[in-house]
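The structure under discussion appears below in the form of structure tokens.
Removed from the display is one protein chain of the complex; every other protein chain stays in position.
Moving on to chain A:
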Amino acid sequence: MSDDYSDDDYYYDEDEDMMDAEDDDGSAPSDDDMDMEVFDNDFKIPGKAVKKSYEVDAEPLSQAQVERLMQADVDHISGIFGVEASVASLLLRHMNWNKERLIEKYMDNATAVNVDAGVALAEDEAPKAATNSRVASSPKFSSTGPTRSTRSFKSSKVKSPSPKREELFVCPICFDDTQTQTMSLSCTHKFCASCWNAYVTGKIREEGEHSIRCMAEGCALVAPDPFIHEALGNDTATWTRFQGLLVRHFVSCNRNLKFCPYPNCTYTVSCPAAATKSALLSIVPTVVCGASPDHKFCFGCAVESDHRPVICAVAGMWLQKCHDDSETANWIKSNTKECSKCQSTIEKNGGCNHMTCKKCKHEFCWVCMGPWTEHGTAWYSCNRYDEKASQDARDAQSKSRASLERYLHYYNRWANHEQSAKLSMDLYKKTEQKMEEMQITSELTWIEVQFMKKAVDEVFKCRMTLKWTYAMAYYLERGNPKELFEDNQRDLEKAVEDLSELLEQSIEPAEIASLRQKVTDKTVYVQKRNEIMLEDTANGFLEGRWEWNSTVDGLD
């Protein structure tokens, strides 16, 4: 990659190399200037830098760029079939932009495709005026654009069934006989221009519909774009909305594309690497749209915008588990027993083992769950019930208790990091105060105290990583890979907690210089640990190194 760079870019590359070198020997740099540069690199949008294994190739596209992609498909089809662009567009939309299938079907039976797509009328429904071949007539129709006639001007393309009636044209929708302009599709169902306008506007604005059929009852003809444009007249806002709807439809049909989920964002991201379900099992496609670096989202799922390092399927499983009340059930299982007669759930909160079910009045022994009558007067004579059945029951109970404990171990840490990450927003404010304080008490400039803010940023990022490593660890099968994973996790966690602690310290004016040094060093170290964590996990996915203790969707 660096070969392609010009001399101007050389220094930039060198920085990257240096960073990599630091990764190798693990020593923290001491030069302040260089620290700043490392930071700067970090703040660049990924993709320009050397690609890391946890990053994916993704390209943000503006709406205009997507429109160009659509246009290319339309031109392609229109060239092959020899039809107008507007017709090609309707055909493609009908086939959900699947060019191959369209070509195949069209070659097989063009008439049927034309009818299904609403480009031409079925033979038996065709108006008498157009009796020539349907396939030939459809391009002919669109080359003339929408059929528009006025009272004085009799359209030559579309013959009205009885020319006399045209003199007294009353729109069948608004019953207005003063309308002078009428429009119709090739089905010759004529309506006045203002009704068409109201209809098309309503469909686009209120229903968000991009496939607009003829207004006549049961008529399946779809209005092509030039017709819609004409019907809308000067209403450019609605026309723009229509274009937007088309783009959305195109994007939703294309597996390589995803619309940016942030409100009012019109950007699309292209990420062919994450287009298939199987690809999502080895990569975590966290992408950023072109509008803003904050518009970060996962290309593969809607679970969370950035759940690196863990893949979508596992992240989804984990959240599902957290949301499920299955853990409540687990708690009930490990802390309660069921009455052997009426199956009511009972929690023993004291007293002797002679239990009487409140509901069914069944008397039983809490230890062996057998009926109390067999115990006689001695309350603890139930060792004889210690047969296999009750042994199994106890095993199951202790197993479920252990599984609950295990889950809570991971969940508490997961939730803790999430909580801490949220709290770092407060830390931000505090840090800003501290930065101002520092400016006053020392001779540092605003730029020079930025290290605090960067440290907070880094802590936030790492906490998100840490959070998801716990979700991953919960599902990892015991073994060497998991041990290494947990070692990395421990190192990152320790580094993050150290840095967090430093940031919370109060500032002594005399120690600002050394604090700055410490924070900067720690930040670089934390950043590196985070990279290692992400990179190693991503590599593990690519190598198929991870083994799971439960079935992950899509994995064997």
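As a working rule, a residue touches a chain if its C-beta (ideal position, glycine included) is under 8 Å from a C-beta of that chain, and two chains touch if they have at least 3 such contacts; residues count from 1.
Everything below uses one rule, namely that contacts and distances are computed from a predicted model.
Peer 1: When you check the chain that is not on display against UniProt, which of "Ubiquitin-conjugating enzyme E2 1", "Bacterial surface antigen (D15) domain-containing protein", "Mediator of RNA polymerase II transcription subunit 4" or "Tubulin delta chain" does it turn out to be?
Peer 2: For the chain missing from the view, the UniProt record says "Ubiquitin-conjugating enzyme E2 1".
Peer 1: Out of A:56, A:74, A:102 or A:195, which is the one that touches the chain we can't see?
Peer 2: Among A:56, A:74, A:102 or A:195, only A:195 touches the chain that is not shown.
Peer 1: Based on the whole complex, identify which of A:75, A:104, A:123 or A:176 touches the chain you can't see.
Peer 2: A:176
Peer 1: Please give every residue of chain A in contact with the chain that is not shown.
Peer 2: Its contact residues with the unshown chain are 172-176, 191, 194-195, 198-199, 202-203, 206, 215-219.
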